[in-house]
Every structure is written in C-alpha cells, then in structure tokens.
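For reference, the structure is listed below as structure tokens.
One protein chain omitted, others in place.
What follows is subunit A.
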Amino acid sequence: MTDLLHDHPSRLRPVRELFNLDIDMQVPVFEHRDEHVPDIDPSYCFNPDVTLAILAGFTRNRRVLLQGLHGTGKSTHIEQVAARLNWPCVRVNLDGHISRLDLVGKDTIVLEEGKQITRFQEGIVPWALRRPVALIFDEFDAGRPDVMFVIQRILEQDGKFTLLDQNQVITPNPHFRLFATANTVGLGNITGLYHGTQQINQAQMDRWNIVAKLDYLPREDEIRIIQGKVPRYNDTRGHELISRMVAVAELTRAGFAAGDLSTLMSPRTLIAWAENNEIFNDTALAFRLSFLNKCDEGERPLVAEYYQRCFDQELPEPQALQLTAV
C-alpha cells in the first residue's frame, strides 16, 4: 500500500464535464485512484445544489454539513463526488460508541521482542489530518459530547491539532477535507424519529461553513436509481412497476409528514423491495417483507390503503379486511 502522504490533486477539470452542471467551475482532481477512493456508481443521480455544496467543500476547503431524512443518500452523495475526483475518502460513523480516544488515539500495550511495551496508536483524526483525505463524519448529530469537542478543533480551517499526551502539534495537510452528515439540523430529536441524536452546540454549528439539505429525489430520478440497482426492471414494464412502488413510498412520506405514520420508506427500503420482488416474484409479499412488517400494527391498515391506491390491489391485511366488512 502506497502511503498517501505526498499525493495531491494535480490538475483541474471542469465541473461541466464531470457532473454535467451548467456552471463555469474547475475542480481539482487526483491523477491516481488510491484504494481509499470510493468506487464510481454509474447509476448515481446527483442533486445539483448539493453537488455544488460538496464541490465547494473540495475546491475551496469549506466545511460542509449535509442534512436530510434517513435514506436520502447523504454520505453516498459525498462519496460519489469524491469518486469522480479520485479523492481518497474515509467514513467514520459517530454512533454513541465512538469515544474521544478512538478518534485521537491511545496508548496500547504491544509485544515487541517478547517484551510488553506501551505504544501510542494514532486515531483516525490525526491519521487523516496528515493526508489529503476527505474525512466524513456520518450521523454527526448522534456523536457524544466529548467527541464533538475533538471535532470542534479540526473544524477550524487552519486548526492545528494538538496531541496532548504526545506533545505533538499536527498541521493539517492542505488537501485534508472535512464533511459530515446528520439527520437533524442540530436541534435534536424533534419528530421522535431520531432517538439518540443530540442537540448540537451552537458553537459547533457555526463552524460549518456550508449546510446543505438533501430531500428525496424527484420521482423519475428515484425510479432510475432503482432500475440501476435492479437491472431486471430496466424496461417499460419495469418502469411502470417501479413508478408505482415509488408512488407508495411518496404516500408514506406524505403520511409521515402529516403525522399519520411513524415510519417512512427511504430509497434504501425501495431498493430492498425491488430486490425482494426479484426473489419472490410477488410484489405484495415483497412489500410486506421489506416494509409493512416494520410498521406499527395500528398503522398497517393505512399503509394497505396506500398500497391499494398505487397497485389497484388489496393487500391481504386482517385489520384492513375488518374495515371493509360492512
């Protein structure tokens, strides 16, 4: 494995060419694809505004926070931009178990020539800071407060990072980039959908230069993504089927927004549904297994009604049947 330490983006490419966006902007691109560069997903659909925000992050060293409901593809969006720039990427999921020491590093005991010695093992933050790497903090709003303060230091653009127990000061690589994704805009769990998220300290929020919001994609794009993931539906009939599946998902999202449902169908669930449909060859059964069984029992009759609207077919659901028996 070659170390990235001395690599850097060597040329500029027009955004128009790479992302088909109608603006005059050049972005720095790496010559070689390191193993940390994510794979390109050719079926991925970029959201123009979010793409621009991310590109600003890469080009102008802005700190970018992406916010959106689960399954809107926030992290993937950053990764796919990075993939096209050949920019190495590291994702860290800030769930409640990541501790400050995991990020910064800790002394560990290792065996060397038969003797126990302690050695400092660098955490992911100092490692990434020294290299031209895009560091992505997923679930940023679920991080523990002690972790947040570690991040706060590197959020400053030229923030030097001090390893206290090592007496070391790390100056970030000029091509180090920082991104984060979050389900909430730092306000904590308001809808009741995201337990475990925290209110983000205002000082933290202030340090993000760009906050972009990613909503669900327009329906044609969403259909295209699912067709891309499950190529069997890549024809007219498949388009019609997936269009109806997306319609069910849209109704669940509207139902969630109105407070009638406590779960909603993310693109991830849609893809799972399409894949399960391929396995079982039964749209209703696949729907039950991929989404309906995750719903609260009291909400299932409503979901069954959504299904009826989009598929003109009754979902065999005991409670729904009780209602129809007039």
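The criterion applied here is as follows: a residue touches a chain if its C-beta (ideal position, glycine included) is under 8 Å from a C-beta of that chain, and two chains touch if they have at least 3 such contacts; residues count from 1.
Note that contacts and distances are computed from a predicted model.
The unshown chain of the complex is recorded in UniProt as "Cobalamin biosynthesis protein CobT", chosen from "Cation:proton antiporter", "Cobalamin biosynthesis protein CobT", "Copper-binding protein MbnP-like domain-containing protein" or "Multiple sugar transport system permease protein".
For the options A:V110, A:A203 or A:A257, the residue in contact with the chain missing from this view is A:A257. Within the set A:D41, A:E122, A:D221 or A:E305, the residue that contacts the chain not displayed is A:E305.
Think of the hidden chain as still there; on subunit A it touches residues 99, 101, 106, 109, 116, 189, 192, 195-196, 243-244, 246-247, 251-252, 254-255, 257-260, 262, 297-298, 301-302, 305-313, 323-324, 326.
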